[in-house]
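Only one protein chain is missing from this complex, and each of the others stays in its spot.
By letter and in written order, the chains are A, B and C; residue numbering begins at 1 in each of them.
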Amino acid sequence: MSSQNQNEGPPFKRVLIANRGEIALRVMRTAREMGIKTVAVYSDVDRHQLHVRRADHAVCIGGAAPSESYLRGDRILEVAKQTGADAIHPGYGFLSENANFAADCAAANVAFIGPSSEAIRLMGDKVEARRVAEKAGVPLVPGLKDEVPEEELPSAALGIGYPVMLKAAAGGGGKGIRIVRDESELLPAFRMAKAEAESAFGDGRVYLEKFVTKPRHVEIQIIADQHGNVTAWGERECSVQRRHQKLVEESPCSVLEPELRAEMEEASRRLARAVGYVGAGTVEYLYSEGRFYFLEMNTRLQVEHPITEERFRVDLVREMFRVCAGFEAAECTEPQGHSIEIRVNAEDPDTWFPSLGTIARQNVPGGPGVRLDSSLYRGFEVTPYYDSMLAKLIVHAQDRHSAIERAIRALQELRICGVTTSTGIAMRALQSEPFRSGDYDTSILETIDKRPPEDVVGHAALAAALTKYLRTEEVPVEKGAGAGSGLPAWTLVDRAARLGRRIR
Amino acid sequence: MSSQNQNEGPPFKRVLIANRGEIALRVMRTAREMGIKTVAVYSDVDRHQLHVRRADHAVCIGGAAPSESYLRGDRILEVAKQTGADAIHPGYGFLSENANFAADCAAANVAFIGPSSEAIRLMGDKVEARRVAEKAGVPLVPGLKDEVPEEELPSAALGIGYPVMLKAAAGGGGKGIRIVRDESELLPAFRMAKAEAESAFGDGRVYLEKFVTKPRHVEIQIIADQHGNVTAWGERECSVQRRHQKLVEESPCSVLEPELRAEMEEASRRLARAVGYVGAGTVEYLYSEGRFYFLEMNTRLQVEHPITEERFRVDLVREMFRVCAGFEAAECTEPQGHSIEIRVNAEDPDTWFPSLGTIARQNVPGGPGVRLDSSLYRGFEVTPYYDSMLAKLIVHAQDRHSAIERAIRALQELRICGVTTSTGIAMRALQSEPFRSGDYDTSILETIDKRPPEDVVGHAALAAALTKYLRTEEVPVEKGAGAGSGLPAWTLVDRAARLGRRIR
Amino acid sequence: MKYFAHTTLGERCFEFRRDGRRILAVETLEDGSSRTFEVDLSPGSDGAVSLLVDGRNIDCLIERAGSSTVVQLLGERVVLEVEDERERAAAAVAGHKGGLGQLIEAAMPGVVVDIQCAEGDTVVAGSTIVILEAMKMQNPMHVEADGVVSKVHVEVGQAVSAGELLIEIDPPEESS
Partner (left out) sequence: MKYFAHTTLGERCFEFRRDGRRILAVETLEDGSSRTFEVDLSPGSDGAVSLLVDGRNIDCLIERAGSSTVVQLLGERVVLEVEDERERAAAAVAGHKGGLGQLIEAAMPGVVVDIQCAEGDTVVAGSTIVILEAMKMQNPMHVEADGVVSKVHVEVGQAVSAGELLIEIDPPEESS
């Protein structure tokens, strides 16, 4: 493997970015720095989005609904041809894991910045992916693929190791699941589960699977080139989730031993090699008390890739362009310190509903160790058409403790007006005992106290009451020095957004 | 030397920050991350400044003129006592190199986050500083302290090495200076210089000094603790200057050989030891074609400290707090990549006049490798009372080429409305051949073309003409999708700032 | 005049008095005692309000959202309602709170993917009543207080806009 060479020259002439929002900006920034011209595509409602305004060229490709624009692979390839783009970067979501689109790009002789169509197809089919993983020696959650007769159950459970889980074949959403902690509970539980499944679903088949206790989501970043090199760039822990959506990610994982990390990296490399992978990819695992189990492989750039970038000081988008153009993957650098990402989603922290509206103003954090990947601008409208993630706040510091303090400090500086965001709940997670100690799992958001601290509520009450006093009793307020504009001194920011009926 | 220990706990309980603007924020950010409470002091006109709004406590100390507020050491110490602050961080400028204030802090039993009063005094006196440096074996620009008789001149000049400079003792501002390139020119030049000096200043004394060709400003960052450890953190090159004010800084210096760097670091350590230095300090040198000469030592945090922080991943403010509290200096880390800082000053790029006004809006850059240390907010007023530096843009990338591209990309994203800033001239410097090649010296801003590129001017002309067309012919413009507010679609941002008469 | 701030952590009661540039705030505590502090307010054109309370800084941003006030400070978002004495008196005259019906409205534009009630059903506070799909997410909407479904205005598969009335709920019979 060669190290990066600054004299390589731009690997492509012009790249079409088949995405929107922060990830389109992310890709454009690196493309611009590499001397690659950028082409933005946009839907009717996105004309003023930053990804359009920051591009060298921009072409409208259809209506607001993704199916009419960002998912229109045919239209996008046409634009690539028209504008002379020799590469397409799909970002994440939309067409990024669409094997057919990757194949179409190849057929049209436009480089798809990602793995081969075949690799996407294999990893996109969950059953197929598990099969390939098993064959490549990547550990899966132990379990039986078929129902076994009652008499074979105890030895099967022993083989898997307690606690085990009995799962109705026809079940879903947690229904029809029973946890068995030792052999004495096994047969009674099996019989009850069977009877329940029969009556609930009309299908009495019950499978045996390892019950993963205290599951943590830990994933490995890999980059593979066309010369057979597969490099692994450590892990990211993404266990702070709600509704299976990641909210806070960190790297490294605070409980991963170096030996196990090496094992996970090696397993990930084997999997990548098994499918002839080229590009950046992420292998997701369940980690549980010193063991790890394959979940799936994401054959694209991951939302949370910046925390890997900060620790390794690598530009993963640059590497994607490089390996796609045939350059050798960069040699892995020595990671440093600790990095945390906080996703800023437009959503109500209590209801987790999307929060729609117009961004009236924003204050962004700055200073040492703070990075903001944001699609926001004043006047930005949060619409129901697209993902509710508005921005990502990434911090890096010398150790985990400092990174947490820095993340809290940066969140204190960040303010977004016009919609409600998920940052309050991220603040709660960062300040919670389980997170601070590192001893947490994917249930963390269900277990912690989500209310703001009492002194903060008290100060808010005073500020709100005082503001109302000034408005109500119409005291002529002297303008604070440096306040600047001719606004009435106590003018409140009026919410353009209509808030849901919850707040009354 | 110990490496930093996250279990140390906060080194101080509460720090008063005797400064304003971006450096006050910079110090506060680290203090907050370390768990140290912060006290802001402010002048009448600064009530709404971010350094006040981000502090835990804030106290008004007087009028707008620095002499009535930020330079009032007595008042500041009083506030420190009142608020229970056990430390004072002076930032840069104001009281940061005031030996008496440092002594007063010591007498009042409040930690001054900086070196001893004595070290400040020694390094603050230029003559004394040169004496100490010479004694410590730090090279000075070779020259004679007294006039020598004509007959001794040739051998003296040979000892110093050509080219040499003849300088009128009473001269100043470049007057009465003659450059001599070889011995044949020496005596005639000496006689003419003497005669000129006699007639111009009534003082015919002329001194001989080394003429430093292609001078570059290169400085070494050091941190010294109370246990005799002095660590050196590489260099910063600050040769992009106008009116002796730095505008763009980079690290490392692109022409410094490792051996010379080691020599400069060692010389700086010797100087620090010679004055019993404790804290962060910077030794400034003139670098010229493989040699370096002592200029002065700044006994405080330097404006451009972030480029060192980015390369070494060290928090220099944290280290200042630590060594001041008696902890051992952190061990020096291995520097990585290349870092560039651009100062954002409110000033007209043609006249270099300060540009006063109110910040109507700003767009800040983001994404990988970009840091912004800024005191700006919407409504911020640039007043004549204080320094015109509004913000610092810092980038880091894997190598110098990428860092330059990243700095350009970030400057393209940065927009400040309401005042004129120095970023246009920084852009010119970054894109100039001398800067790109690394072959430049302190004259760079005098030599490069400062006009914007032709295609940019053409696009600006089209945009401005089109906007006027829309206003003049009052075409009802459909609002761009996502434009958001109810503003008339083509409303221009009106400058609150009154521009000088130059632009007409 | 007294100002009452209702928060998730209880009610706070303040009175204010001008004293030149400064404002004195008096908070009445639960036990009837009170404490006074000096407040210095600096409102900014960037929407932020800086309050110095006896020198202690509270840097916040205040938005109104309907009848509520949203305060952002220190990275937290506090939603509360502030009422002054006159408003409280008026509300008391207008009748007792509670016992009124609820209107379930769409919190966002979306598609109704599930309706978990029928007219005449008794529903309990906190139960899911409708699921709206928006932004590729299933968003359950909950009942806020016990009651009886009086009218269902939508059907499964129907696209609705924000604020559109979905379901009406009457108070439970025994309390109306």
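Following the convention adopted for this analysis, a contact is a pair of C-beta atoms (placed from the backbone, for glycine too) under 8 Å apart; a residue touches a chain by one contact, two chains touch by 3 or more.
Note that the structure is predicted; figures quoted are calculated from it, not measured.
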Interface partners of the hidden chain - shown chains only, full complex considered: A, B
For the chain left out of this view, which of B:Tyr70, B:Tyr285, B:Phe321 or B:Tyr386 touches it? B:Tyr386
Where the complex has a chain not shown, which of A:Arg130, A:Arg378, A:Arg436 or A:Arg471 is the residue touching it? A:Arg378
Chain B residues touching the omitted chain (full complex): 243, 349, 351-354, 356, 360-361, 363, 384-388, 408, 411-415, 417, 420-421, 423-424, 427, 451-454, 456-470, 472-473, 475, 477-485, 487, 489-495, 497-504
Take the complete complex as the reference. Which residues in chain A touch the chain that isn't displayed? 40, 47-48, 52-59, 83, 377-379
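By our rule, only the chains that are shown with their structure count from here on.
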Distance from chain C to chain B - Cα centre to Cα centre, in angstrom: 50
What whole-Å value do you get for the distance between chain A and chain C if each is reduced to the mean of its CA atoms? 31
Approximately how many whole Å separate the CA-defined centres of chain A and chain B? 39
Residues of chain B touching 2+ other chains? 47-48, 54, 377-379
Sequence positions of chain C contacting 2 or more other chains: 42, 44-48, 50
